[in-house]
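Only one protein chain is missing from this complex, and each of the others stays in its spot.
And now, subunit A:
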Amino acid sequence: CAGMENPGYRSGSVDSLRHRPSDVVVEDDDDDDEMVDIAGATLDFSNTDDDPPLGSGEYFVERGSRAGSMSGAGPGRLVDPLEDPLPGKSKDRDRHREIANKSRQSTVALLHSVSDAFSGWLLMLLVGLMSGALAGGIDIAAHWLTDMKEGLCLVGFWFNHEHCCWTSNETTFQERDRCPQWQSWAEIMTGTSEGALAYFVNYLMFLVWALLFALLAVTLVRAFAPYACGSGIPEIKTILSGFIIRGYLGKWTLIIKTITLVLAVSSGLSLGKEGPLVHVACCCANILCHLFTKYRKNEAKRREVLSAAAAVGVSVAFGAPIGGVLFSLEEVSYYFPLKTLWRSFFAALVAAFTLRSINPFGNSRLVLFYVEFHAPWHLVELGPFILLGIFGGLWGALFIRANIAWCRIRKSTRLGHYPVTEVLVVTALTGMLAYPNSYTRMGGAELISELFNDCSLLDSSQLCGYKQSNSTSGAGVGNGLADRPAGVGLYAALWQLALALVFKMMITVITFGMKVPSGLFIPSMAVGAIAGRLLGVGMEQLAYYNHDSAIFRGWCSPGADCITPGLYAMVGAAACLGGVTRMTVSLVVIMFELTGGLEYIVPLMAATMTSKWVADAFGREGIYEAHIRLNGYPFLEPKEEFQHSSLTADVMRPRRSDPPLAVLTQEGMTVEEVEALVESTHYSGFPVVVSQDSHRLVGFVLRRDLLISIDNARKRQEGVVGASQVVFTEHSPAPADDAPPPLRLRGIVDLSPFTVTDHTPMDITVDIFRKLGLRQCLVTHNGKLLGIITKKDILKHMANDCQQRPRLHPLQL
C-alpha cells in the first residue's frame, strides 16, 4: 500500500477533528448558520436544490451509486447508510483509498488516479486563467470608461485617449496628448476647445457621465447581487476562517461585481480595484471548484483553493505575484500550509501571465507603476523616511477611526435607508470638487504614476516645472536634471497637491464602504504619494538652498542629483498603505514588485515598520479587522489576548440559570423521545453519555445527522416505529419478542470529540479553537460531562473582555 500512495493524497485528505494540528485542519461541516451557495454557483443544472447538501434523497443515492459501482453490484443498489462510516468526515479518505487501490487493477484506473492527483493543479491553472482574463477585461474597460468622461475617439469609439492617439504624428512635446482623432466633449458639442464655455461644457459632461456611471453601478448592485458591494476582503477573511456566507461567492455576484467595478472606478470616486479583484478571483475559484468532485464536496479543500485565489486577486490587481501570495498568507488566510503556498504561487503566475498577454497597459508592462530611476539614496534621508512612516501611521489610525464611525452612522441612522441617494451625492461631491484640480481629476493610478516618476529632461508636467539652468549651449554634458530651484510651475503644482491631499483624505473616509464595489489600496497609496512627494520636493529645495549646512555638505554637492522626490512618494505610499491595512512583509514586496526598484527596500521597510508601530499605538486593528468587528462576524482574531485570566468553567454552558444539558443516552431512549428532545431545542449537536446517572462521555452526534438517519430509517428499514429503541452502542441487547427492532445509530456518533476540563484556562481553550478550527468543545470534570462550549460563547466572552483590553506594546508584534 505504501508504494502506491501518492503523497498528495495524504496531505489532501482532510478530517477535521482527527488530524494533527500541523496539517490542514478546517472543519468540513456546515455551521448552523447559512451555507456556501453551492446551489447557486453550480454550473451543471442537475442539482439546483438549495437545501443542505446532505438532503436526504440525493446523499444516499450518490453514495450508493459510487459504492455500487465499486463493488460491481450495479448502480441500483443503495448502500445502507447505517453501515457507512461517518458521513462527510472520512469521505475524502475513502475516496482516495478506493482510487489508490483500484489503480493497480487497470490502466484506466491508474490514469484516473493520476488525474485525480493533478486535478488540484489543473484547477489552479483554470483559476489563474479565468481571473487573469477577467482582470484584463476590467482594466481595458475601466480605462476606456474613465476617458469617456472627457471625450470621444472618432476613429473607433472603443479606443481610450492613449490608444486613440497611438498613431498620431504630433511631434512637439506640448501637443503629445492632443490629436485630431480624439475630441473632448466641448469640441464635439460646441466646436471650441479653449475658453470658459469649453471649460464649462467639459465640467458638465464630466459630472453627467460620473453620475450616470454611479447610478448604473448602484442600481445593478441593488437589483441583482447586493453582496457585490464593498471591498470583499473582510468577508473573505471570515469565510476562510470557517464561517460561511451563502451566495457571497456565487455566479451572479461575480458578474455584477465585475461589471459594476468598472463603472464605480470610472465614475471618478476615490476608490480602487484591488479588494474587489480579490473577491472576483475567489468567486472564480468557487465556481471552478464545481468542475472537480474532489473540491466540490469538501469544504476544507475548497478553502485552500480560496486562499490561493486571494493571492491571484492581488497578483492581477498590481501585477505582483509574489506580493499577492504574501498578502494571502498575511492578511486573508487563516490556515496557510506549505502546499497552498506553492499552488498559490503557480496560480498567481498563470494569472499574471494571462494578464500580460492581454496587454491592457498597452506596452507590455506587467507592473502598474514602473519606476525608471535608480538613483541612490543616502543614510541621512532615513530621517525624512521615518517621518513619512509616522505620518502614514497617524493617518492610518485616523482613517480607521473615521471610517468606522461613518460606517456605524450608516448602519444605525437614516443614512442607511437611502443607499442610491448616498452614492449619487458622494459622486456629485467628488466630481464637483475634483474637476478643478488637475491632480484629483486624473484617476488614482495615474496620479500615483505621475508622482512616482522622476522628472526627465523632456517632462513638461507641472511637477517638473523647475527653473532651467542657462547652460544649454556648450556644456550640454552636464546633468541638467539635478539640483534646480523650483520654478513657477512647481509652486503651482505644490499648492494643488496640498489641496488634493486634504481633499483625498476626507473623501476617502466617506467613500469606502458605500454600496458599490470599492477598494482602498489605491486611495491610501495616493494620499501617501502626495505627502511623500511634497516632502521630497521640500527636501530637494532645502538641499539646493543650503548646500553648506552640516547635513548636506558631505553628500550633496552643488550640481549633483542627490534627492529624488519620486522615491519619497513611493515611501510615503507604502507608509500610508501600511498604516491603514497593517501589512508588513507583503507590502514591501508588493511595492518593490510594483516599481521594480530593488534598491529601495531599506527605506520601504523603515517607513513600513515605523508606520505600523505608530498606528498600533492607537489601535490594534487594521481596517479589515475593524470592519469584521463592526459587522459582528464570528472571526477569532489570531492576535487577541485576554486581560483577565478565566477558566473554561466560567464561559461554558449551561450556566447556573440555564436548563440542564440536553444529552442522549447510549441506550434506553426511544425514537419518539429522541425526536422530541431534538425538536424541543435548537442545538446543532448533542452529547451522548452512558446513562442519565453517570454522565460519562461516549461521543457527540450532530442534529442534522440524527434527523436524517431517523428519517431514512423510518422510510427504508423494516419495523422501525416510534417505540423502537435507539442504540448507540456496538452490541445491542437482544430485543424482546414483541418489541420492534432497535435502531442502530452508532455509525453517526463521533466517538472522539474534543474535550477540555473545567479548569483549563480560557487562553488555552481559545487557542485550541483557533488552531483546530472547532465549532464546539465538550467540558468534563473528573471524567464526567459537565457542559459544552461553542465558538459563539468564546466570541461573546472576548467581546465582553475587550472592554478593558490592555494595549500590547507595539514592539511585541
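Here is the rule we go by: a contact is a pair of C-beta atoms (placed from the backbone, for glycine too) under 8 Å apart; a residue touches a chain by one contact, two chains touch by 3 or more; residues count from 1.
The working rule: contacts and distances are computed from a predicted model.
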* Structure fact -> The chain not rendered here carries, per UniProt and among "Neutral amino acid transporter 9", "TMEM9 domain family, member B", "histidine kinase" or "Palmitoyltransferase", the name "TMEM9 domain family, member B"
* Structure fact -> Missing-chain contact, candidates A:Phe224, A:Phe373 or A:Trp555, resolves to A:Phe224
* To do: Using the touch definition up top, pick the residue from A:Lys257, A:Arg484 or A:Lys515 that touches the left-out chain.
  => A:Lys515
* Asked: Looking at the whole complex, which of A:Met130, A:Leu240 or A:Ile259 touches the chain that is not displayed?
  -> A:Ile259
* Of A:Asn169, A:Ser657, A:Ser680 or A:Asn782, the residue in touch with the unshown chain -> A:Asn169
* Structure fact -> Per the touch rule stated above, subunit A touches the missing chain via residues 37, 40, 48, 50, 136-137, 140-141, 144, 156, 158-159, 163, 166-173, 176, 216, 219-220, 222-227, 229-230, 235, 245-247, 252, 255-256, 259, 262, 358-359, 362-364, 407, 410-412, 416-417, 419, 456-458, 472-473, 476, 513, 515, 627, 630-632
